[in-house]
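One structure below.
Missing here is one protein chain; the remaining ones are kept as they sit in the complex.
Then we have subunit A:
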Amino acid sequence: MHGTRILDEADRLMTVCNSCRYCEGLCAVFPAMEMRRAFSDGDLNYLANLCHSCGACYVDCQFSPPHEFNVNVPKTLSVARAESYAAYAWPRALSGTFARNGLVISIIAALSMAAFILGFAALNDHSVLFGVHTGPGAFYELMPHNAMAALFSAALLYAILALVMSVRAFWRDIGDPIGRADCGSIFQAMRDAGELRYLHGGGVGCYNEDDRPTDRRKLYHHLTFYGFLLCFAATSVATLYHYLLGREAPYPWWDLPVVLGTLGGIGLIVGPVGLFVAKMQRDPELLDEGRYGMDLGFIAMLFLTGLTGMALLILRETAAMGPLLALHLGAVFALFITMPYGKFVHGIYRFVALVRYAQERRGEAGS
């Protein structure tokens, strides 16, 4: 049938669900399924990435295990989703990084942080690394701004290239007919992603350790997601300050990059911790346990980025600044280059699936 065992299972489940349809009102997956009678690999990968893993269809299903029909949609789609990341990874040679992702991510993170520390130590005097630097340009006494900008731009550009190539393959596989996404659908998907519309169990919240739904995961995800965006905005504003206004970091606490960065940093600390705790408490039946490494690796990377960033902000006028800057830059660098090869891609694939879904809904409404 399909290339993999998990796609065969996803196909079996979608056939069961399509003859049942009780979960139609819970999320986008079931209406999208109903638009099809048979499921290609691309269709299944699309449905897997539409699923937000809220767990409602498991708790509500009369056929979930121990019933002999053994219907577990959230778990099956979780596994399929993770395998789809590997299937569309670019370049193909690196798709293996998804297999032992936790390990890969930790090694890369450790290496980049070590590289920054060693680099700072090798290129600078001992007294510079552990010295107290204040005033504009303080950071750049350790690493010249242009070098920093060049390195990080290169890392980010590579990440973007790899992501674009992967997503292109994904879009081709799920788009039928291969079409360009229209603005309306993209806008709709931005709203759906921005509010996590489908992480809601049909309205009550998502399911965690028992059959009592809560909005906990949604809240922590918002903190993480918007924290990340704020941090990104902070860095972008700072870059503009640097090149357009000629103003050098560090900035005073009330200045825009610092305010954005502080708010974002708090989100990036509290959010991932919340998501981590929620994950540990969740009923393992709902999860792809084989992918803990990937999930935790990503959560840890975000947390580390937030934590080192905040520590840098608080201790930037002390002797700890040098080592902290190295750690923070190492964390951010690792986050960037591993973006296309870790759980970060979930956001992109989900977004693309939501665009496709919005497109399909418009097509239906139009016809």
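Here, contacts are C-beta pairs under 8 Å (C-beta built on N, C-alpha and C of every residue); 3 or more make two chains touch, one makes a residue touch a chain; residues count from 1.
We adopt the following convention: contacts and distances are computed from a predicted model.
Engineer: Going by UniProt, what is the name of the one chain that was not included in the view, given "C-type cytochrome", "Fe(2+) transporter FeoB", "Transport permease protein" or "Tricarballylate dehydrogenase"?
Structural biologist: "Tricarballylate dehydrogenase"
Engineer: I'm checking contacts with the chain that's been left out. Which of A:Thr15, A:Ser40, A:Thr214 or A:Thr239 qualifies?
Structural biologist: A:Thr15
Engineer: In the full complex, which of A:Asp8, A:Asp211 or A:Glu289 touches the chain missing from this view?
Structural biologist: Final answer for the missing-chain contact: A:Asp211.
Engineer: Which of A:Asp60, A:Glu141, A:Asp215 or A:Asp283 touches the chain that is not shown?
Structural biologist: In the complete complex, the chain left out is touched by residue A:Asp60.
Engineer: Tell me which stretches of subunit A touch the chain missing from the display.
Structural biologist: Answer for subunit A: residues 15-16, 18-26, 31, 34, 37, 56-57, 59-63, 66-69, 202-204, 211-212 touch the chain left out.
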